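Below you'll find the structure, written out as structure tokens, and then a few comments.
Every protein chain but one is kept in place in this view of the complex.
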Amino acid sequence: MRPSLLSRIGLLACTALLLIWSLGPVYWALVTSLSAPIDLVSASPHFFPVHPTLEHYRQLLGATSFYEGSAVQSVWPQFSRALVNSLLTSLLATIVTVALAAVGAYAFVRLKFPGRNVLFVLVVASLAIPAYTVMIPLYRLMVSMKLIDTYFGVTMIYVSAFLPLALWLMRSVYQSLPLSLEEAAWMDGAGRTYTLFRIVLPLAAPGLIASAILTFLSAWGQFMIPLVFSPTLSTKPLTVLIPEFVSRNYVDYGLMNAAGMLAIIPPIVVVLFLNRYLVQGLMAGSGK
Amino acid sequence: MSSELVNSETALTRAGNASAVNSERMLGFAFVAPIVVVMGFLVFGPVLVTLWDSLHRVDPMRAGTPFIGLDNYRNLMSDARVLHAWLNTLAYVVFAVVLETLGGLGAALLLNRITWGRRWLLAAVVLPWALPPVVNAIVWSWIYNPSHGLLNSVLFSTGLIGAYHVWFNDRTTALLLVALVHVWRMLPLTAVILLAALQSIPAELYQAARLDGAGPFRLFSKVTLPLISGGLAIALSQSTVFAFNLFDEAWILNGSSLDTRSVLIQVYMSAFQDLRFSYGMALSVLVMFASLVISLVYVLRVYRETRYD
Partner (left out) sequence: MKRNMLVAAVAAIVLCAALPAGAQAAAPLTGETISVLLPPWATLPKDMTDRFTAQTGIKLSLQTLGWDEIRTKIITASIAGSAPADVTEVDWSWVGQFGMSGWYAPLNSMVDASAAKDLPETAIFTYDKKLIGIPYNNDFRLLIFNRQHLSAAGIAQPPKTLAELLADAKAIKEKGVVKYPLALPLSATEGTSTSWYLLTKAFGGDLFDSNLKPLFTSPDSAGYKALAWEIDALKAGLIDPAATGLKDVEVQELFKNGQASFDVAGWAGNLSVYTDASKSKVASVAEGALMPTVSGKTRTFGLPEAVGVPAASTHKAAAEAFVRWFVAPENQMESYTALGNLPTRTSVLKSLNDSGKLASGKALLAQAAVVEPLFRQGTPTWYPQFSSAVSAAINQAAKGQLSVDAAIKQIAAQAADAQAQ
């Protein structure tokens, strides 16, 4: 049944609506970040920058910044440090989480040991516990172990937060792999560990990538945890620096949006190029 | 009779492969040991500590941690700010679940129908989910700005409002606008879950129903809905849990204002502004129980699925 013209138009309209809804705010932030300050306070909205300018980005990335008309120290050192912190903690958390999940999920699926099911249910059930409810005792624990404001401390908290989802994902990936492949390897005398690393993992690569992407994006976007556990610039990520920036530059909307745009570059890159894995991961992670 | 055979077979296997079973066990333990350590230290341990400490008075500025029983909980019940926070959170959950489910379903249906360029549309739909919530809040707070924001100028120039509104002056509007930012971020998750569920429905079912003379509405309610009910259940419980955890959006958009304060913001404020740790811990215990009860659906489904191994 060929779709009628009406339904085609309807489809197009709905698609346009969905696109405006999903991308509109990001586009608006981009326009704002490229607009001169005078245009931002004008009465009517301009959907394209009237006087495009790079001054906001120059302030963030350049040698001097401006505040209330006078030139002040560049914010780039703080910005770049926060960027490095974000990258480091997100990457570390991703590597550790995926490693633990890849190995652990295999045990949950293929190996029999007492308490396997109970443990798995417990770990995945912790997804329902808001990570923040354990924040205060975690804080005191980290204080006593002197792990506040350290990469190790924050990374391990991220791992504990994102491990359940990664485990769930990898488990469903392993379950979908036919046992015959592994059995063939065992027949040939391969050990369990060898089978896991040489045969199963390469096949489960898409799942690994999906877990990595999900973990990276979640860690990159964390706010409340680093707000508490990374108070100083030694480990402060971009997500904490930017609202601080906002609290100081309360009128400079172009600057705030520019800072926001810089912070979303990695997620946009991931969504553009690794979209397939991301969606796979989201679908699998939702318990098919 | 056959069972006796099976029993003796397994007994033989057991005797012969006792060491194999044992080494499998050891390997299993070894593989999950790091997970146990991490989750034990950083999740389960702290949960138990929270439960225990909520029965004491733990303040970083004062010495000693005396046992005070259920005093913290009693004070929480009578604290007007905490009650405000619960109501706000309830509002967030309701707004979020309704809007995300309806919008997500619509988006999923649309994505299912589109064949050309689906990959790009999907990328666009997923983008809001991938961005740091903090940045979303900043972007949307600029849109909501009373004097120069896009919302006011668009509504004003299309004649829908008579004058620029200060949106965050009215509590209901404020809650709705904060929830909207949250929905913008979480809708893609629901959409993807439901899309996966939609794609698992075999086309023949639709053909058969059409042959029986069903129109689009009957198709939806008799074929689609029942078959995606599993995905719907998961999407609903995910939406609920995430809405319970709402912090970033409310904090950046409206600060500590009581109008939009969620329970997690109240936990954070009790701990780090009022410096009353055990009070915050008692509140987080209540949040945890509420969240667990509501997402029982999810946990039960997980258990049912693992039992089939």
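Residue numbering begins at 1 within each chain, and the chains themselves are lettered A and B in the order written.
Operating definition for what follows: contacts are C-beta pairs under 8 Å (C-beta built on N, C-alpha and C of every residue); 3 or more make two chains touch, one makes a residue touch a chain.
Predicted model, so just to flag it, every value in this text is computed and none were measured.
Enquirer: Consider the whole complex, including the chain that is not shown, and state which of A:148, A:173, A:196 or A:238 touches that chain.
Expert: Answer from the full complex: A:148 touches the omitted chain.
Enquirer: Looking beyond the chains shown, say which of B:31, B:95, B:168 or B:244 touches the absent one.
Expert: In the complete complex, the chain left out is touched by residue B:168.
Enquirer: Decide which residue listed in B:20, B:275 or B:296 touches the omitted chain of the complex.
Expert: Once the missing chain is taken into account, the touching residue is B:275.
Enquirer: Give the residue, chosen from A:50, A:71, A:184 or A:272, that touches the chain omitted from the document.
Expert: That would be A:71, which touches the missing chain.
Enquirer: Would you write out the residues of chain A that touch the absent chain, in ascending order?
Expert: 64, 67-73, 77-78, 139, 142-143, 146, 148-149, 227-228, 231-233, 244, 247-248, 250-251
Enquirer: Taking the full complex into account, what residues of chain B touch the chain not shown?
Expert: Output for chain B: 59-62, 80-81, 146-147, 166, 168-171, 254-259, 272-276.
FYI, only the chains that are shown with their structure count from here on.
Enquirer: Going by the contact rule set out above, which residues of chain A touch chain B in the complex?
Expert: Against chain B, the touching part of chain A is residues 11, 14-15, 18-19, 21-23, 25-26, 28-29, 32, 40-41, 43-45, 100, 103-104, 106-109, 111-114, 116-117, 119-141, 156-157, 159-160, 163, 167, 192-193, 217, 220-224, 228, 238-240, 242-243, 246, 253, 256-257, 259-260, 263-264, 267-268, 270-272, 275-276, 278-279, 282-283, 286-288.
Enquirer: Along chain B, where are the residues that touch chain A in the complex?
Expert: Within the complex, chain B contacts chain A at residues 21, 24-25, 27-29, 31-32, 34-36, 38-39, 41-47, 49-50, 53, 106-107, 110, 113-114, 119, 121-128, 130-136, 138-140, 142-143, 145, 147-148, 150, 153-154, 157, 184, 188-189, 192-193, 195-196, 200, 231, 234-235, 238, 241, 244-245, 247-248, 251-252, 264, 267-268, 271-272, 277, 280-281, 284-285, 287-288, 291-292, 295, 298-299, 301-303, 305-307, 309.
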